[in-house]
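Note that one protein chain is taken out, while the other chains of the complex remain in position.
For chain A:
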Amino acid sequence: MTTQTSSKAQGLSGFVQDWSADKEAFQVPWGKAMMWIFLLSDTFVFGCFLIGYMVVRISAVDPWPPATDVFALTIAGQSIPLVLIAIMTFILITSSGTMAMAVNYGYRKNRHKAAWLMLLTAFLGLTFVGMQAFEWTKLIEDGVRPWENPWGAAQFGAVFFMVTGFHGLHVSIGVIYLTIVAIKVLRGHYEKKGYEIVEITGLYWHFVDLVWVFIFAFFYLW
């Protein structure tokens, strides 16, 4: 598609010119545009989950279980609040870093490094899911169920398992997605097409990480 306008206007008129011009609305590959739109839709999904959580928490009749006690691990006889979740968050944020490096190497056409960094990202994601499974197991052993828990409002277990479960599902899908794309990258499948796919995969991954930051804040710090 050709661009008719060579002069780039600024501000509002530039915005209007962009949208009314004879060209693609976004100067990006189709897959990337589609991923952005999907993530916008997915934002609404998580937004509804989190708003639902807040409403449920506010309207619950029993007191909400205190996060510092519920999410504490006893290590060497000491109860340390939020230690597991801190490690999990650190791992997930780190995986965003390795993902960004993979994108960089992809665009440099260094496909081996890109692929291995993607696999490392997937591995970190898998670690996160594994630790989440551990956390769930521990909470279930402590008596937390979707319909009850020993400390207070029954809704705590319900929203906790639902929202972290839905996020964990996203991470798991991301791990599979990353692995498939990484193997294809490794095989040179994208030599001709270009490595935008690495960035598109990365967009999804960063989104999942960003969502986690919100879940972390609303579930563990509130």
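Please note the rule applied: a residue touches a chain if its C-beta (ideal position, glycine included) is under 8 Å from a C-beta of that chain, and two chains touch if they have at least 3 such contacts; residues count from 1.
Heads up, the rule we're going with is that contacts and distances are computed from a predicted model.
Enquirer: There's a gap in the complex where one chain should be. From "Multisubunit potassium/proton antiporter, PhaD subunit", "ABC transporter ATP-binding protein", "Cytochrome c oxidase subunit 1" or "Beta-ketoacyl synthase N-terminal-like domain-containing protein", what does UniProt name that chain?
Expert: The chain we cannot see is, by its UniProt record, "Cytochrome c oxidase subunit 1".
Enquirer: Which residue from A:A67, A:V83, A:M131 or A:M162 sits in contact with the chain not drawn here?
Expert: A:M162
Enquirer: Can you tell me which of A:A9, A:L40, A:A133 or A:L210 touches the chain that was removed from the display?
Expert: Selected residue, touching the omitted chain: A:L40.
Enquirer: By the contact criterion defined above, which parts of chain A meet the unshown chain? Give residue numbers in ascending order.
Expert: 1-2, 19-22, 24-26, 30-31, 33-34, 37-38, 40-42, 44-45, 47-49, 52, 55-56, 59-62, 146-147, 153-155, 157-159, 162, 166
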